[in-house]
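One structure, pasted below without further comment.
All protein chains but one are shown in place.
Letters A and B name the chains as they come in the text, with residue numbers starting at 1 for each one.
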Amino acid sequence: MSGQAASTEYGLLAEFQTPEHLYQACEKVRDAGFSHWDAHSPFPIHGLDKAMGLKKSPVSLFVLVLGLSGATIGMLMQWWVATKAYPLVISGKPLFSWPAFIPIAFECGILGGAVGALLGFLSQARLPRPHHALFNASRLERVTDDAFFISIETADPNFDRESTAQLLKDLGATHVEAVAA
Amino acid sequence: MHHEPITVPTASVTLPEGNSWGRLSRISAVVGVVALLATFALYFKDGHTFFPSYLVAFLFWLSIALGGLIFVLIQYATRAGWSVAVRRLAEHVMGTLPVFGLLFLPLLLGIHDLYHWSHHEAVEADRLLEHKSAFLNSFGFSTRSVVYLVIWSLLAWWFRRQSIAQDQSKDPQVTRRLQARSAPAILVFALTVTFASFDWIMSLDPHWYSTVFGVYLFAGCFLAIHAVLALLCLRLQNQKLLAGVVSFEHYHDLGKMLFAMVVFWAYIGFSQYMLIWYANIPEETAFFQERLTHGWKGITVALVLGHFVLPFLFLLLRGVKRRRATLRFAALWLLAVHWLDLYWLVMPPLNHDGPHFSFADVTAFVGIGGLFLAVLATLMQKSALVPIGDPRLTESLSFENV
Partner (left out) sequence: MQAVADIDPVEGRPALIAGDPDFHSITETVAAPMEWTPPRGWYIALGVSLLMLSMLGVSIGWLFWEGVGIWGNNQPVAWGWPIVNFVFWVGIGHAGTLISAVLFLFRQKWRTSINRTAEAMTIFAVMCALIFPGIHIGRPWLPYWMMPVPNSMDMWPQFRSPLMWDVFAVSIYGTVSLLFWYLGLIPDLATMRDRAKTKVRRIAYGVFSMGWRGSQRQWHHYEKAYLLLAGLATPLVLSVHSVVSFDFATSQLPGWHTTIFPPYFVAGAIFSGIAMVVTLMVICRVLFKLESIVNLLHFDRMAKLLLVTGSIVGYAYSIEFFIAWYSGNPYEGFTFLNRAFGPYAWAYWIMVSCNVITPQIFWFKKARTNMTILFIASIFINIGMWFERFVIVVTSLHRDFLPSSWGYFRPTFWDIATFVGSFGLFFTMFCLFVRFLPMVAMAEVKGVLPEAHGRPPEPETDMPAIDVSATETAQVAGTARVP
């Protein structure tokens, strides 16, 4: 951490004019070796994750694990109920009538996968998070409307109040401001 | 951003002089004719095994050609952009349909060997067959079969010819006309394929019936064409063709469609099985009873695993659909199990006590396949490998998967 960055500061927030400007700036910030930084936009910009150098999202793993568990639990539950807990012969079918148990096992698998997608997203995106230092910058309110930003944290080892601000300006930022922590 | 014409190298969209496809065409034709002659010779040795083997082979190769037809019709009807780069190959595949009109003729001689309902004494002894004889009779069967094959051939011929003419004219009007005709053509296709599946396969067991049977056969056709398109593209690209035209994005889409059709096939197959199993009505369960006893149970289990479980898990992975070796393996595998599926549909009513290997299985497969390949390779020489006049080709060249 660079010495002069006050601990009461979260970092810098730079505004860019268009998605294309943002995209090009992200590539440069990535190449400058920053790690504690982020881009902000009103909608997902195709390819920006690669421009930022983000790793593959692990949400699919959540879906796979919870989805398979859901289907397995669904099938086991029906097996246990039908053969152990309450064995009852219905319309001459075997106690473990697997074809009849597939629909519910399938639905449980889908439920598990869907819950997995939501949990995966929330845990990876670190939500819910009612407050965040960036909300101190009233300018950022427009990110949910039509504005594009890059934020770089003071916590980044490469962060330097002056040179980082200059870098962002050089990349075409129309406005750079410090954000209180 | 600005507009710029995209260009592709001419050499990559046409087969060069003296290419290996010409040789392939000649070799397959020879091999096909020899194998077919051998198959016919086997008829005199053992007439009983000839027709079933021939029917399975006929249906397998026909299902690919039909898949080509419905693929093309659907792409036009949905005004699809992504598929334009591979559509011409499907048009060549469907161009083989008229050949199946000829290849069908031997089956007309085999009606008595294949179809129980064609025997007068059987009909007289069976009230149900008597009832159905208005539909299931040799004359009706032959007439309808000819009608199906003529309709398919005409559709394929017309759509392919129009599309090739567009290569030169580059007239968007052609696309508009084909789009307009494709929707009613799909209706005709749906009805003819449904009734063909009833006539040729379902009536092998004339007591059995299932309303979803046509959809089941369609799922197989649609699966097969995507596998064949992937294989054709891979082959052509190994020969340095289609460079700059077919990209991994197209392979990815073909792979996704393969995955979707694996799931769709399983959905239709399971629905049919579960409903029949559940209601447990003897005249319906006979179909599965037959396929779950004797030697057939093994094939049924193999089909569930090979046609659904394994390819489902394999194609679930993104990398599999974007890499040559894995996609080629998946496509070949799926074609193999699609053949098994047809074998499983046709054979049990004719061989109650389990699968019997016969040489005719192989020779008929090679024979019809040889002729199919010969015609396909010939057609591929006759025009560009890509609809270079299609106004949407640029869209197909530049799309990207999410």
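Convention: a residue touches a chain if its C-beta (ideal position, glycine included) is under 8 Å from a C-beta of that chain, and two chains touch if they have at least 3 such contacts.
As the structure is a computational prediction, the values presented were derived from the model and not from experiment.
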(request) From the touch rule at the top of the page, work out which displayed chains the omitted chain touches. (result) A, B
(message) In the whole complex, not just what's shown, which of A:Tyr10, A:Phe34 or A:Phe101 touches the removed chain?
(response) A:Phe101
(request) Out of B:Ile268, B:Leu303, B:Ala360 or B:Ala377, point to the residue that touches the absent chain in the complete complex. (result) B:Ile268
(message) Need a quick check: the contact residues on subunit A for the chain that isn't drawn.
(response) 18-20, 22-24, 26, 38-52, 54, 57, 59-60, 63, 67, 77-78, 81-82, 85-86, 88, 90-91, 93, 97, 100-101, 103-104, 106-108, 110-111, 113-115, 117-118, 120-122, 124-132, 134-135, 140-146
(request) By the contact definition given up top, give the residues of subunit B that touch the hidden chain. (result) 1-13, 79, 81-82, 127-128, 131-132, 135, 170, 172, 175-176, 179, 183, 187, 190-191, 194, 198, 209-215, 237, 243-245, 247-248, 251, 263, 267-268, 271-272, 274-276, 278-281, 283, 322-324, 388-395, 397-400, 402
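One rule holds in what follows: only the chains that are shown with their structure count from here on.
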(message) As a quick test, compute the distance in whole Å between the mean CA positions of subunit A and subunit B.
(response) 43
(request) Under the touch definition given earlier, write down the residues of subunit B that touch subunit A in their complex. (result) 270, 273-274, 277-278, 280, 400, 402
(message) Which residues of subunit A touch subunit B once you look at their complex with the stated criterion?
(response) 46, 91-92, 99-100, 102
